[in-house]
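Just below is one structure, and these are the notes that go with it.
The complex is shown incomplete by one protein chain, all other protein chains being positioned as in the whole.
Note that the chains take the letters A and B in the order they are written out, and that residue 1 is the start of every chain.
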Amino acid sequence: MKRAGFTTRWLPILLLLPQLVIIAVFFYWPAAHAVQSSFYLEDPFGFGSSFVGFDNYTHLAQSSEYARIAKFTLLFTILVTFFSLALALVLAVKADNVIRGAKTYRTLLMWVYAVAPPVAGFIGLLMLNQTWGPLAELAKSVGWDFKLGVNFADTAAAMVLVSVWKQVPVNFIFFLSGLQSIPKSVREAALIDAKSSFRRFWDVTFPLLAPTGFFLLVINITYALFDTFGVVDVLVKGEPGNNPMTLVYKVYVDGFRGNDIGGSSAQSVILMVLVLALTIFQFRLIERRIHYT
Amino acid sequence: MAQVSLNKIRKVYPNGFEAVKPISFDITDGEFVVLVGPSGCGKSTLLRMVAGLEDISEGALSIGDRNVNHVDPADRDIAMVFQNYALYPHMTVRKNIGYGLKNRKIAAHDIEAKVQAAAKMLNLTDYLDRKPSQLSGGQRQRVAMGRAVVRDPALFLFDEPLSNLDAKLRHQMRIEIKALQRRLGVTSIYVTHDQVEAMTMADRIIVLNNGQIEQIGTPAEIYHRPASTFVASFMGAPPMNLIAAQGHDGRIMVGDMALASNNIIGPVTMGIRPEDVEIGPDCEIPFTVDIVEELGAHRLLHGQVDGQDFTIHVAKDVALSAGPIRMTIKPEAMILFDAQTGLAL
Partner (left out) sequence: MTETTHIPVAKRRLKWGRVLDHSILILGAQFMLVPLLMVLQTTTTTDLETIRNGPEFIIGDQLDDNFRAAMFTASGFSGENTGLRMLANSMILGIGFALGKIVIGMMAAYALVYFRLRFATFAFWLIFTTLLLPLEVRILPSYEIAQRLGLLNTYTGLILPLIASATATFFFRQFFRSVPEELVEAARIDGAGPVKFFIDILVPLSQTMIAAMFIIMFVFGWNQYLWPTMVTTDEGMYTLVRGIKQLTQDLEGTSIPEYGRANMLALIAILPPVLVVIIFQSWFVKGLTESDK
């Protein structure tokens, strides 16, 4: 708050009202509703629901399918996060190095930010089209018979590839702006202190970029967990079958296709707890890490 | 034009911190009063209470015989110049100066006339259609002044208005502001932490420390008769020399030298301005020069008297190097302070 804030009474309440009403109706109500219905079993034929305590949760804990999907989600998240961060970092460092064409490179490397995940998935479908997709043909030429939507590993690889393609730009933008905010004097000091550019990167640039990296780590994990829904949904063509899927996709499939409201809600609650933990982790990291000065 | 009266004004923040202890003083019509003190002494808080930007916890404030404790800042008939100028970055100079008048529902052609007059007074006529970002620091400062002048207020408030300027410009603006205030005859309160500004601009200086008044007086009084060791060391550059001394047998002793005669018994602090010292081979007090600081117009000798730091102001033609010399203190220039309370005796 500002030192000399206005003291008018009704105006701030009026200003806050739209925001508060919207989040009450579309945030707190649904969130509370999810928690509540996770303790109920809904009759599949719509004849009311009955309280079942933690049954929905114990079911999930015992379900080998849920464990399998959780494991896949974990692997998927690690791969997507690692590759999109690593690729973006390399590209950002290079883009920060060059002078000629810097702006063109920046544009070429960031436009994909604006592509919707399902559209990215759609382009993935085309690229990996079994009869004529250029990427599928490339795979074939090295002896990899790529079968999207049929082979579990192939589909998973496609999901990772498309998700990374979609995520590199965000990381690139943040890394580049992080690099550009390193004071020129610090770089010049490093130039005097260390001869090898590799040393300079590891000893000076990389540590100064670490706060950006940690911030992006959480952003990327959140992205891999939730925002890839569109990629997954399009790549499996809306037919989960034996295809790989992520936890969020499972919430959708069980709740919408399977009408298992209770189970789906319990999964939602588990995801909520996961995101909360991630966010708290992020805040603590930011507190501890970001304040170099 | 108005006189301002503060009666036991006090500021306590919700967390219990007492930023301003009960303070009272009156400012006469047309007077230029400078509030000076180190950062955190409460001078800005006091000014902001006068402006109406902070609530007054206790006490009464009146501007021109009207109690304004609960009057909105816009209705106090004041104008304020801020440290960072607080110009509206998206408005032209003309709109910046005229914004307050516009809000008072003054007719457009009257506003324009007043803005033109203010701009002329401040040499801003050629810049009226520029935005603040297209102006130099000094010009921005003038726009901020113009915004104050155009309102034709009863009271000007200045909150460290020159601290963002470089030394040369600061010197120039100091003179301009003072001249403008003389010409308009508007009562002014000016807050600064710069003792040079306080000395050169004020009709009367109020030295604040820890939320209370240390001394009120004309610049000469403050400089030559400081009421406490705080004032002595805060005003003047280099500050007054303060050395520990002992009073007994009607004399004031520094080490085993008797520097003055007085009937005080026990420890005292002795204050001597650096320029109130003479040096010469026949003088009675030994002084060890450590460093000679060349300032062009004069020189400063930094050294020790009886093992205590001491500075002497000498003329530019006094050639000296480090080593022992002798000095004497003008007796009438010596001020004694209580060693415990720091108050002048």
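Here is the rule we use: a residue touches a chain if its C-beta (ideal position, glycine included) is under 8 Å from a C-beta of that chain, and two chains touch if they have at least 3 such contacts.
Predicted model, so just to flag it, every value in this text is computed and none were measured.
Looking at the complete complex, one finds that the omitted chain is in touch with A, B.
Of the listed positions B:22, B:59 or B:100, the one in contact with the omitted chain in the full complex is B:100.
Interface note: of A:41, A:60 or A:91, the residue touching the hidden chain in the full complex is A:91. Screening A:125, A:139, A:194 or A:210 for touch with the missing chain picks out A:125.
In the complete complex, the residue from B:51, B:119, B:272 or B:289 that touches the missing chain is B:51. As for the chain not pictured, it touches chain B at residues 48, 51-53, 72-75, 78-80, 82-90, 99-100, 103-104, 147. Residue positions on chain A in contact with the hidden chain: 1-8, 11-13, 15-16, 18-20, 22-23, 25-27, 29-31, 33-34, 37, 87, 90-91, 94-95, 97-98, 101, 105-119, 121-127, 129, 131-134, 137, 165, 168-170, 173-174, 177, 197, 215, 219, 222, 226-227, 229-230, 233-234, 237-238, 248, 251-252, 255-256, 261, 264-265, 268, 271-272, 275-276, 279, in rising order.
The rule is short, and it goes like this: only the chains that are shown with their structure count from here on.
Averaged C-alpha coordinates give centres for chain A and chain B that are 57 Å from one another.
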